[in-house]
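A single protein chain has been removed from this complex, and every other one stays in its place.
Order as written gives the chain letters A, B and C; numbering starts at 1 within each chain.
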Amino acid sequence: MVETGTTEAGRQATAALATPEGAPAIELKGISKAFGTVQANKDISIRVMPGTIHGIIGENGAGKSTLMSILYGFYKADAGEIWIKGRHTPIPDSEAAIKAGIGMVFQHFKLVQNFTVLENIILGVEDGALLRPSLAKARKELKRLAEEYELNVDPDETIEELSVGHQQRVEILKALYRQADILILDEPTGVLTPAEADHLFRILDNLRREGKTIILITHKLREIMEITDTVSVMRRGEMTATVKTAETSPEQLAELMVGRKVLLNVTKTKAEPGRTVLEVENLSVKDEDGVERLKGIDLTIRAGEILGIAGVAGNGQSELLEVLGGFATGTGTIRINGEEIDLTGKHSDGQSRRRRGIAHVPEDRHRLGLILDFTAWENMVFGYHADPAYQKNSFVMDNAGIVSHTAEAMERFDVRPPIPTLPAKSFSGGNQQKIVLAREIERNPDLLLVGQPTRGVDIGAIEFIHKRLVELRDQGAAILLVSVELDEIRSLSDRVAVMFDGRIMGHGPVESATQTGMGCLMAGLGGDDVRGMDGWTISDEAAPEETD
Amino acid sequence: MDFATIVEILDSAVRLGTPLLLACLAGLFSERAGIFDIGLEGKMLMAAFFSGAVAAVTGNAWLGLLAGVGGSMSLAFVHGLASITFRGNQLISGVAVNFLASGFTVLIAQSWFHQGGRTPQLSGNGRFEPITLPGAEAVKDVPVIGQIYANLLSGHSILVYVAFAMVPITWWVLFRTRFGLRLRAVGENPESVDTAGISVIRLRYTAVAITGVLAGLGGVYLATGLAAGFVKEMTAGRGYIALAALIFAKWRPVPALGATMLFGLLEAISNRYPNIDLGVITLPIQFMQAVPYILTVIILAGFIGKAIPPRAGGQPYVKER
Amino acid sequence: MEKTPKWVDVALIPVLNLLIAFVISGIVVLLIGEDPVKAIKVMVSGALGSPYGWGYTLYYSTNFIFTGLAVAVAYHASQFNIGGEGQATLGGLGVALVLLAVPWPHWTIALVAAMFGGALFGAAWAAIPAWLQAKRGSHIVITTIMFNFIGASVLNYMLVNVLRPPRSMDPATARFPAATHLPTFHDIPLVGQFFSKSVPANVSFFIAILACWLVWILIWRTKLGFEIRAFGRSEPAARYAGISPVKIVMAAMLISGGLAGLMAINNVMGEAHRLVLNSVEGAGFIGIAVALMGRNHPFGVFLAALLFGFLYQGGGELALETTIPRELITVIQALVILFTGAFDNMLRAPIESFFVARANARKEA
Partner (left out) sequence: EPAIIYDLGGKYDKSFNEAAFNGAKRWADETGGSYKELEMQSEAQREQALRKLAESGANPIVMTGFAFGDTLNNVAPDYPDTKFAIVDMVVDQPNVESIVFKEEQGSYLVGLMAGMASKTGTVGFVGGMDIPLIRKFACGYVQGVKAANPDAKVIQNMTGTTPAAWNDPVKGGEIAKAQISQGADVIYAAAGGTGIGVLQAAADAKVLSIGVDSNQNYLHPGQVLTSMLKRVDNAVYDAFKAGPDLKPGIKVMGLAQDGVGFALDDDNKALVTPEMLKAVDQAKADIIDGKIEVHDYMSDDSCPVQ
């Protein structure tokens, strides 16, 4: 999708790296950082030449964001030095980073929600004690930047009214307004549609042409291959390799990331769908502000099949899971095993859903799936704690019984360490996810809702989890899988539906789904790529023409 | 009810509302910066004591004011230490500050003046006397306008005018200056401020210090403007009412003026009409005295619009767990 | 992360914080020109030096156990109940109404009825703030404070206009019938001989201990407790698990208010034998400090209540025997809340990083 010109420029830059003339724009020497007992960065060194785009990849929790936050002065390193443009530049706080010409777009934006774009832009770099002149100046400058970089945003809009894509533009504008010539972007495309991501890459390419230095953190190997000049790989707090993009391959990078060859494909037999388990008709959900997040969804899942929901994060997938899981309200009809269930929240909640055989592995296990302060055994019954099996008598719960049940389940799901009395927060992300999975799968639900099952999970655990999900399917459960990782959707699902803007843009068998076709649907577009997919039903809402 | 009576009730409302207004604006600075403060009561009490004591000893109300504000600021510093530096629970710190003030004032007053936890009666320059605005005497018989000028606007102590002036000043500082922008930002999202290269800690301490000054002025007004000296527990819950007014005002300065004056008015009315005879039933005095509190609850119940506090309010800024 | 030993968290840090609070209190005593050593001696001998002192200490402790438990239960649901004062006031009204309405034949029956009345009224006084919090998001801290004031007005009205016996000077109810008087420690077989007739500590103390145990069962053994704790730790997760926020806030606050209201069986039924104005005397607020000190665990609350009972009785003796005003206790109380609550991280952070460093060093080795 990126024009050849981009890679052309990349080659030139790579050549510059080969014969370094002048100092690197950024050089980190022996950076270490620990959060309590977690060693997030271990003795990391890295050099980035000016006018290049440097990619950083690594699994969740590898320490990428931490390293960049240190460079930006948000965290203080325990050890190590930072050199900028050949000079030793201590960066104790963000003020120093800004002075050194560094700008950063964080994974979680650092914007004031109820401020206008303009106010956010000038925050910290006002020209004087009074706001009026600063705002006027910023307004002019913003217009110029917008034209120069195609970064259009309404300066008087408040942040909370902007889409995530626009919020990201504000963050980039913030950096440019501060005249940053080193720009760090932490997972910028996770929240963007493919088209928006393309637009972003064009901008980055422009910036590179101007001689600015860019560090790009991403999980997507394709993006690395497309735009970066050099790439570093991080694993468990260490920098495992730095290579020229032109001299590597996605396979090699994946191997560097996880430390062994990766098989992303799940071996599974063809699905043998049985009776219909879930029927959803015209399901709509409004959020607290009255904004419609789900706009009339229809779908069915049968026993023994996995329906994958693909889409860019924030297009209604979370709301779909929440309303099915019983903790959001909506309108429309949902039938489970032919019986209609209440959507108003008045006669049902998460617990009554569970009693009807709906299990739910939530997207955000830290926030929803677990109580981090609770022990493993408490978490193992969380949501099912009212189950008669867990009661000793009509007054008290059978804690001892739950502990021993938990110990067995931990054994079966290979949770390490298998100690039921440890608080959940002491387990690693993958093991936390296994606790949630064990809890939800072990009950043989009729319908399993899974959101981002492998987010933040190491590759070994990913394989394990995928295997479990397929096993559950083979036992005759219906599974609704939501994931932003297209590869995961493709390898696990039997059928795929693509969501965009609260609607299902199209659905069909996984075999005929093409990468580009799904990409178009994820951006709400129809077109030839989409129409070429056999057996797919495409919504009328999908714009027939590919426009920008 | 004739017009003169209305003016008198309003006049009383202004006096009773002023300490609330100062405390409310004090709370506004703190809470806009993300530090909840239920210790306004204690700060006012401390200021009332120190201003009363020093004014009594020196005979100078201005020295009393300095001492009072100093007393209030020392408690503000304690609160800042707890909620900014040590990232403690801000509500708990506020409760402690209130207890500290209520014990400390009496303890010191007793060992200093031996008058049962009271300061000596102030007189003359030890008090902030009412100021007569120019021409007030001349126009006081002009109907309506003259009455309002002479009886409502004129004749308050300097601190009342300061409090009223603080409303536009607060608004201006908050919405028209760099400091205000940063202050509001740190209460909404301290990370945005931190990553913009501004010190969250310094900003929040500044806000807490301003809170100390304003709450202090409120206490000073109680002891040296309205009353003539300190009496134990003389704030009598006004800090809590100010807090309720702050929520009612949705953390905005102009509505804060309205809310505090409304509470002042309610108290003035219940002072004027201790029993209200509704014909069928006579509302007992105890009911009238509870009205401001009942009204606060009704307001908080959101029947008059929902208040959204500053998003980062009440949470310590923790970067690293 | 969990590398700090448990004893450091539950014992060492609170004790150190307490120590700091006491040292500063000592300095305050010095500042007002008194002798802190003598002050401590008076306090210790006055509160713990005799069965008589114990009789008072345990009486005060009983009050604080109830209000401390009240704060703790609400806190587990992440509700900060500052309304213990008002709830205990109304609890007193409930107890008084029950005891005056019926000629109870025996104290045991009267006690059960009074507990019901006190808890019911206390819970009712917590119900409105709880409902407003759960349904309308009104800040429970402010609403419970307001209900303290409103409660005072209600009690004043009831005592002056409704419950006061004709021509009585005192704004207080009539004396409860003798049959409803609770046995004091003096009346209890075996131990009774040690206590003089006049000690106010009574069987309510054992009810308070029972309440500690029941609260422990509730919080750590029952479904409801499980849900309360889950909701308190993470509201979004609780919603996910199908735990109704409204139900939990209401349940926790009603139990909390009920516990605060139960305090009245000690001070109103057990000691005063009638309801007077301001019978709670700040015990509702002390409950906050007690819960904080006790880390919201019933056993911790029990120990902290003993500590505050000691402070109260010792401090009272101090004021009786020396010229130190009773407000010193308020200052000590404030310092205890400040250091064990708000300044907790002051010691915790360095101590925890010490243990983390040690753990890391061990890992290296």
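We take it that a residue touches a chain if its C-beta (ideal position, glycine included) is under 8 Å from a C-beta of that chain, and two chains touch if they have at least 3 such contacts.
The structure presented is a predicted model; accordingly, all values stated were derived computationally and were not measured.
K.L.:
Under the definition given at the start, what are the shown partners of the omitted chain?
P.N.:
Counted over the whole complex, the chain not pictured touches B, C.
K.L.:
Of B:Met234, B:Ile247, B:Met261 or B:Leu300, which one is in contact with the hidden chain?
P.N.:
B:Met234
K.L.:
For the full complex, which residue in C:Ser279, C:Asn296 or C:Gln333 touches the chain that was left out?
P.N.:
C:Ser279
K.L.:
If I consider the whole complex, including the chain that's not displayed, which of C:Phe64, C:Trp104, C:Phe149 or C:Phe231 touches that chain?
P.N.:
In the full complex, the listed residue that touches the missing chain is C:Phe149.
K.L.:
Of B:Ser12, B:Asn60, B:Ser111 or B:Thr177, which residue touches the hidden chain?
P.N.:
Touching the chain that is not displayed is residue B:Ser12.
K.L.:
For chain B, which residues lie in contact with the unshown chain of the complex?
P.N.:
5, 8-9, 11-12, 15-16, 19, 114-118, 121, 222, 226-229, 231-234, 236-237, 267-268, 271-272, 274, 285-286, 289-290
K.L.:
Tell me which stretches of chain C touch the chain missing from the display.
P.N.:
56, 59-60, 149, 152-153, 155-157, 160, 164, 166-172, 175, 196-198, 200, 267, 271-274, 276-279, 281, 312, 315-316, 319-320, 326
The working rule: only the chains that are shown with their structure count from here on.
K.L.:
Among the chains, which one keeps its Cα centre farthest from the Cα centre of chain C?
P.N.:
In terms of C-alpha centroids, the chain at the greatest distance from chain C is A.
K.L.:
Counting in whole Å, what is the centre-to-centre distance of chain A and chain B, each centre being its mean C-alpha position?
P.N.:
47
K.L.:
When the centre of a chain is set as the mean of its C-alpha atoms, what distance in Å lies between chain B and chain C?
P.N.:
Distance between chain centres, rounded to whole Å: 30 Å.
K.L.:
Please set out, as single numbers or ranges, the residues of chain B touching at least two other chains.
P.N.:
Expected reply: 321.
K.L.:
Which chain A residues touch at least two other chains?
P.N.:
Touching at least two other chains: 36.
K.L.:
Help me check something: in the complex, which residues belonging to chain A touch chain B?
P.N.:
Its residues touching chain B are 35-36, 72-75, 93-99, 104, 106, 110-115, 119-120, 122-126, 128-132, 134.
K.L.:
Per the contact definition, I'd like the list of chain C residues that touch chain A in the complex.
P.N.:
Interface residues on chain C, with respect to chain A: 1-3, 217, 221-223, 226-227, 229-230, 233-234, 236-237, 239-244, 356, 359-360, 363.
K.L.:
Over in the complex, which chain B residues touch chain C? Could you list them?
P.N.:
38, 78, 81-83, 86-93, 95-100, 102-104, 106-108, 110-111, 117, 237, 240, 243-244, 247, 284, 286-287, 289-290, 293-294, 296-297, 300-302, 306, 321
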